[in-house]
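Here the complex is missing one protein chain, while the rest keep their positions.
Right, chain A next:
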Amino acid sequence: MASTDTPPPTREAGDLAGLEAGLDALETQHSGRTPWRQTLTQKVLPPVVAVLLVLAVWQALISLKIVDDPTKLPAPADVWHVVRDAWLQGELLGYIWTSVSRGLSGFLMALVIGTPLGLLVARVRFVRAAIGPILSGLQSLPSVAWVPPAVIWLGLNNSMMYAVILLGAVPSIANGLVSGVDQVPPLFLRAGRTLGATGLKGTWHIVLPAALPGYVAGLKQGWAFAWRSLMAAEIIASYPDLGVGLGQLLENGRNASDMAMVFEAILLILVVGIAIDLLIFSPLERWVLRSRGLLVRG
């Protein structure tokens, strides 16, 4: 050491920088994207197998004449023909669009109402004590219960459908935000306060972004509730002037004792509900969780 003329501070700094770079390199984990083949076998294959299995059992029930009454259980092929005919006559997209446009605009309204409501319940103690329990209680009330009063108050029209959607979805969205806010780690709030994020600034910069995972979970559930409420409303309050949505399609099938049409409607309701979730809400949720390192790959 005596032979070096380098002044100690520089040597120290150089050593430290190198040491630190080494530590950083050793401790940083690299994660690449999952290969597509793995995605295929782990994510796509299992649901496809499950669906094929259900179809096989269904077909077996018909072929082996275990159920031998097409008015009780139509063959998969019959349902497929009904769907295909509706598509060829250009009616299928109409059914879907009637319901989806209602569902999504109702959901957007629920979003606009549920978000500030949730924030109010989460942040204002009096409001929480006053309506918090009612709001969580409303989630366990099947929204189909709102259809009869909504028909009486608003008549057989689109407003009534929207009212039922709102009563179904608003509590979920608001509750999601409330639980998201409740789960914000106190450390974030303290850190925010020392940085000067208090009051509204604290809500905007710290509380809302920290509550996002809970909020998105609420949105996801809110959509499921909105869709279920809408179907209940369409089935019960089917009225020709309202246009034929998927719920009305189901009711029409029942009235015509056309089991293939009933199955068609049920299938479409299921597929559309899942598709909206897969296309909008699941990617949103994954993005939020992944960007925070909360999603374990594998």
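The criterion applied here is as follows: a contact is a pair of C-beta atoms (placed from the backbone, for glycine too) under 8 Å apart; a residue touches a chain by one contact, two chains touch by 3 or more; residues count from 1.
Here is the rule we go by: contacts and distances are computed from a predicted model.
Trainee: Quick one: find the hidden chain's UniProt protein name among "CcoQ/FixQ family Cbb3-type cytochrome c oxidase assembly chaperone", "Tricarboxylic transport membrane protein", "ABC transporter ATP-binding protein" or "RNA polymerase, sigma-24 subunit, ECF subfamily".
Mentor: Of the names offered in "CcoQ/FixQ family Cbb3-type cytochrome c oxidase assembly chaperone", "Tricarboxylic transport membrane protein", "ABC transporter ATP-binding protein" or "RNA polymerase, sigma-24 subunit, ECF subfamily", the one UniProt assigns to the missing chain is "ABC transporter ATP-binding protein".
Trainee: Out of A:84, A:123, A:201 or A:286, point to the residue that touches the absent chain in the complete complex.
Mentor: In the full complex, the listed residue that touches the missing chain is A:201.
Trainee: Among the options A:76, A:132 or A:209, which residue touches the chain absent from this view?
Mentor: Of all options in A:76, A:132 or A:209, contact with the hidden chain holds for A:209.
Trainee: With the missing chain put back, one of A:19, A:93, A:129 or A:145 would touch it. Which one?
Mentor: Per the contact definition at the top, the residue touching the missing chain is A:19.
Trainee: Can you name the residues of chain A that touch the chain not displayed here?
Mentor: Output for chain A: 8-9, 12-13, 16-17, 19-21, 23-24, 27-29, 187-188, 190-191, 193-197, 201, 205-206, 209-210, 212, 291-294.
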